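Left out: one protein chain. Kept in place: all the others.
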Amino acid sequence: MEFIQNNLEQIYFIILCAFIGIEIISNVPAILHTPLMSGANAISGIILVGAIIIMLDIEPTDYLNLTLGGIAVFMGTLNVSGGFFITGRMLKMFNTKKNNQK
Amino acid sequence: MEFIQNNLEQIYFIILCAFIGIEIISNVPAILHTPLMSGANAISGIILVGAIIIMLDIEPTDYLNLTLGGIAVFMGTLNVSGGFFITGRMLKMFNTKKNNQK
Amino acid sequence: MQTIGLLKEPNFETRVCLLPKEVERMVKELKTNVVFEAGYGSKQLVPDETYQNAGAEIAQKESILKESDFILSINTVYKGQELKTNASFIGIFNLLFHRDRLENYLNTPASVYSLDLLPRTTLAQNMDVLSSMASLSGYKAVLKAAELFHGILPMFTTAAGTLKPAKVLVLGAGVAGLQAIATAKRLGAVVEAFDVRTSAKEEVKSLGAKFIEVPGYKESESAGGYAVEQSQEYLQKQKALMKTHIEAASIVICTANIPGKKAPVLIEKESVENMVPGAVIVDLAAEQGGNCELSQNGKTSEHFGVKIVGNSHLARELSQAASQLLSTNYFNFMKHLINSSKANDPLLEGCMVLKNGKLVHPLFIES
Amino acid sequence: MQTIGLLKEPNFETRVCLLPKEVERMVKELKTNVVFEAGYGSKQLVPDETYQNAGAEIAQKESILKESDFILSINTVYKGQELKTNASFIGIFNLLFHRDRLENYLNTPASVYSLDLLPRTTLAQNMDVLSSMASLSGYKAVLKAAELFHGILPMFTTAAGTLKPAKVLVLGAGVAGLQAIATAKRLGAVVEAFDVRTSAKEEVKSLGAKFIEVPGYKESESAGGYAVEQSQEYLQKQKALMKTHIEAASIVICTANIPGKKAPVLIEKESVENMVPGAVIVDLAAEQGGNCELSQNGKTSEHFGVKIVGNSHLARELSQAASQLLSTNYFNFMKHLINSSKANDPLLEGCMVLKNGKLVHPLFIES
Amino acid sequence: MSTLIEMGYMLSIFSFLGGLKFMSSPKKAKQGNMLAAAGMILVVALTFYVGLTETVPYINLTIIFLAIVLGTILGKSISNKVEMTKMPQLISLFNATGGGCALILGIIESQFDASTSGLGNQITLIVGLLTGAVAFSGSIVAERKLSGKIKEYKTKAAILFGRSVLLVIVLLPFLYFSGVLPIGFPAFIFAVAGLSLLYGVLFVLPIGGADMPVVISLLNAITGVATACAGIVYNNKVMIAGGIFVSAAGLFLTILMCRAMNRSLLKVLTGTFKKGNKSSSAEAEQVVRELSIPEMVMQLSFAKKVAIVPGYGLAVAQAQHACAQFQHLLEERETEVHYIIHPVAGRMPGHMNVLLAEAKVDYSNLKEMDEVNDEMDTYDFVLVIGANDVVNPMAETDEDSAVYGMPIIRAYRGKQVVVIKRSMNTGYAGVSNRLFEMENCALLFGDAKDSLQQIIGQLKMI
Partner (left out) sequence: MSTLIEMGYMLSIFSFLGGLKFMSSPKKAKQGNMLAAAGMILVVALTFYVGLTETVPYINLTIIFLAIVLGTILGKSISNKVEMTKMPQLISLFNATGGGCALILGIIESQFDASTSGLGNQITLIVGLLTGAVAFSGSIVAERKLSGKIKEYKTKAAILFGRSVLLVIVLLPFLYFSGVLPIGFPAFIFAVAGLSLLYGVLFVLPIGGADMPVVISLLNAITGVATACAGIVYNNKVMIAGGIFVSAAGLFLTILMCRAMNRSLLKVLTGTFKKGNKSSSAEAEQVVRELSIPEMVMQLSFAKKVAIVPGYGLAVAQAQHACAQFQHLLEERETEVHYIIHPVAGRMPGHMNVLLAEAKVDYSNLKEMDEVNDEMDTYDFVLVIGANDVVNPMAETDEDSAVYGMPIIRAYRGKQVVVIKRSMNTGYAGVSNRLFEMENCALLFGDAKDSLQQIIGQLKMI
């Protein structure tokens, strides 16, 4: 109860975001399913930010965690960059002349 | 600046709501324009809540404001009830046999 | 009470100009007497009784001529017999091309209305015998050509190979031409058409056929959308272009006409000789001289293996359909004639050639 | 090197069974000699030179008969002349219905292949002369009917009233029937069809026509989809239903056949008499006795104003198209015949009536 | 306790959300309306309940209760009685009440915490009051216009006046808060309210009557803003959410409506009308009613018996297949569809027959002109596709017309007539067509095939 009361704003935020997430793609034509999946995948790489934040906090002598954190940043970046690049490539293929509507 | 910082949650809330409002009707078929307008109109009657809240605060002797507030509540209710009823009536007319999709 | 007389048509005629249904309307709606010659509808397989049941009476030819106010026929059937004063002959006499037919009527008490001269105004559409007959002819022309052609019109893919669709060329996209286009399209042929009127292009395309364009036509859409004669140079250009299209065609339907004038010659002997043997030309303009140099009016000839049908009266072969349309046309004309109150009704003036035995029509007086 | 001989067809025949194009293929692909009678292609307007250019040689009829291994014709052209041993006649002799035609061949050194007996297997489709000719006949039957009919097929709304679309009834929805349906539909007629095979229903509908159903058919889709004879009771029911449909029709195209049997009679005299005068019946089954009681093979008759065309060879009127298809069919058959290595090839066995002058075909031996 | 109320509020926010969402899908629109209404009842009940628990004087509660009951009864009875064609007026009127409510709220509120609350709150208050007032007076004018009580009043002067008023409204708060104006807060508030009311009137007056639906939608969005402002003032999430939903959706809807009419919002608001290539002939300009495809489909969806009158334009556009598909769609919805064939429609006898046969239209659907001409008024909807001369009533009435005397299809007798054609060009006979000016007739401009395909697209959605 109290938890809800305290985090009301947070809850609203999450629910509204979820709603938008659903709403926004509810009319996606089926042929865009794959590119969209790929794009969403790239966005989920935002976890990278988390990795950076944590890296900022790690003691410069804590080599284990530095390594782990580095790997995390690397993986996150791979997800982000690979995701966006591949989505871009996929979408480029739709580039057949399609705008000759009367 | 400070204002933004303080009301960040509020701002997110408003923007997200606006976004949803737009998103939600972005695919409405044109024939539903009128009923949707009517329905939205009914919802905007939520101002009625404001009227009630203010009525709760008015001194029982402040007749002028009591009357004004009463009128406000009445008007708000009219907006709400009339809006919903008329939307309902409009939508009922679409009730021709439409579900014989193969 | 006015009397309408129906005379038997000459032997070559298969149509009648009034069917029992319209006889009945004449009697009931226009309050006229109708008298007819026995055996009037025999070619239509309509027995005399049916006419009688519709309210008409049988009479002898002489008495019909003597007693009728209006004498209806398709062809000229009058040979100088006695007439009622103010009697009127109504028919499709094509007098501009057959002036000789006038002679029998000159200086009689009779007036002559020739429905082929009817101005083609909107109001006259339901009396427009030319349109009625032209559409039927256009339809029939294609069937006739398909019948004579020793190949088939549609494309035909079979286990024994593919037969190419026939190329059909329609010259003149007036009433008959458009109908020919539609019919040939229906049968699956590849259809091209040509006309000098620029508005014809859209009309041809609206039927899904290809329009052959010759640049440089001078338009003059007066006189109800009829064509006018063109410059020599234009005709030259047109002919050259036409030639290639004609020689590629398996079937050519000719319908080009200029009212009151000789029909334009669009197919020369040489073109015919260059056509593939077995091709068919149907010339609906044969009576006006023909669009094809070689066509003979009323005959089917053959030249270098190309069959040439010269027939402006193909509608006769659709006697039932044609009679039905004519009958309505005649009825509508009679209704207009009897009810007309205007002093100089443009419709009636347009098609009245003789008034009480005197030439009154401008086209005839001028020349 | 084997020799193929081409003999001129009898006078009534307009088609040829081999065109220059296939002659060339015979020479080039099958490595055969081709000899032909002078004037062979004249009815097709194909000059002898064209045949010669394709690789064939002109010869006298006698020498052709004497020297050819394969003698190709459409009709029977052999009158007992001298032959090469093991010579083969290939044609469409319709021997089941014309047993007399066998006589000339019996006890000669020759074998006879009659292509109308070819089993209708998938493999034989490109030699199937019956299918080729039936489709052309179906198409032509409708054109012929439309030509004879004195009304028009499509609906026609004009200022002078509306002409109703003609009702066309197609009996038997085999190869010819389906083609007739398609053609009549194209021309805008209201088309109904009837067949005893149940699978015909879907086929008819796939062409957009209405199928008339008679309940209680016993199916037997053996023998390549041919129809089998039906119970008396069924035929009775069928006739009653048919009668109402026939009498409402303006045009009836008859194509119902049972291979090797007399064609079923589907239109009785009474029905014809109840039809509207001016209606047309085209009976493609005339040679097998006709689907209409009154039809006379090879003649156009009239009964109570109804025109009855009895003609099983309408394809002859499309001589060019028909020759093209036949030519391919014959070529494919020859290719199969010459290349066949199997001991008892079902295709060849199916259509070989005589082997070296002896009857070998089961259908002929049995009876 | 208050957590429960918060959650109730949250619930109703989502019910509004879901309601709006459902309302934009034809299949679920009715449930959507219910859902939103349920949310509304919930939130009102909760607020009232708060009042009950908070020891509010009975008189206040009684007034609230009575006002609600009265409002509900009145709303129900009005909306039951009104004719279907008067709907837009009524919506406008209801919107006015909402705006009025916001206006009053603003006025009352301004007396309470005039100076206590901060600047932010005061501005919010003023915006709410201002928008409420504009929505109130604007909606009333819109309603009057739709009922034809006020005519279009589109002079340069009116527009200019309107803009100056707007300027003053915007400047006033600046002046007031910078202390330049020597008036008290209430006076200031009244000034703003008065000016806003005036502006509402001036804003709507110059806009064309046909554009009123768009304006109503816009005013509706404005009411939404007023609501949201009130919500911010009371820090009430439901009001904020509801207001924002409505204003965002309303604004977007306004744009969509403009788009469906092929016009820009700006042009609608300034009252500029698309001129287009109408009437290239020298004829006196005809005043016609132009229709958008959605409007037409909306009307069509109520029709039980429809007549299609094809003409030459159908052939030119080669729209026969689209037309047949359209017919089948209507028939699936159990609407009776007839084609009425005029004897001389098209450019050759039997032209329409050829077309319709090609599209496999059943002959039984074809009616001849004479057959149905006397019962044209039984058709709820007559759709004229590329025909012109053959439906020209001047053939019956105007002796001087070139088409006089020709029998015509009496399309004009249909309850509703819509003509699809590309422009105001005449037909074959070259005469203008009086039908287009008639009250029950509207024009849908565009190529017949394109238009039909769009109509089919829309029809499929219902």
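Here the chain labels run A, B, C, D and E in written order, and each chain numbers its own residues starting at 1.
Basically, contacts are C-beta pairs under 8 Å (C-beta built on N, C-alpha and C of every residue); 3 or more make two chains touch, one makes a residue touch a chain.
Since the structure is predicted, the reported quantities are computational estimates derived from the model, not experimental observations.
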Just one of D:Asn86, D:Thr121 or D:Thr198 touches the chain that is missing; which is it?
D:Thr121
In terms of residues, what is the contact footprint of the unshown chain on chain C?
154-162, 165, 188, 190, 208
Absent-chain interface residues of chain A come out as 3, 10, 13-14, 17-22, 24-58, 60, 65-66, 68-94, 96-100
For chain B, which residues reach the chain that was dropped from this view?
1-2, 4-5, 8, 11-12, 15, 19, 23, 102
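Rule of thumb we're sticking to: only the chains that are shown with their structure count from here on.
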So which chain is farthest from chain B, going by the mean of the CA atoms in each chain?
D
Could you pull out the chain whose C-alpha mean position is farthest off from that of chain A?
C
Out of D-E and A-E, which chain pair has the most contact pairs?
D-E
If you average the CA atoms of chain A and of chain C, how far apart do the two points sit, in angstrom?
78
Please report how many Å separate the Cα centroid of chain B from that of chain E, as a whole number.
18
Would you mind listing the residues of chain E that make contact with two or more other chains?
17, 21, 237, 343-344, 349-350, 354
In chain D, which residues are in touch with two or more of the other chains?
154, 156, 158-161, 188
Pairwise, the chains that touch are A-B, A-E, B-E, C-D, C-E, D-E
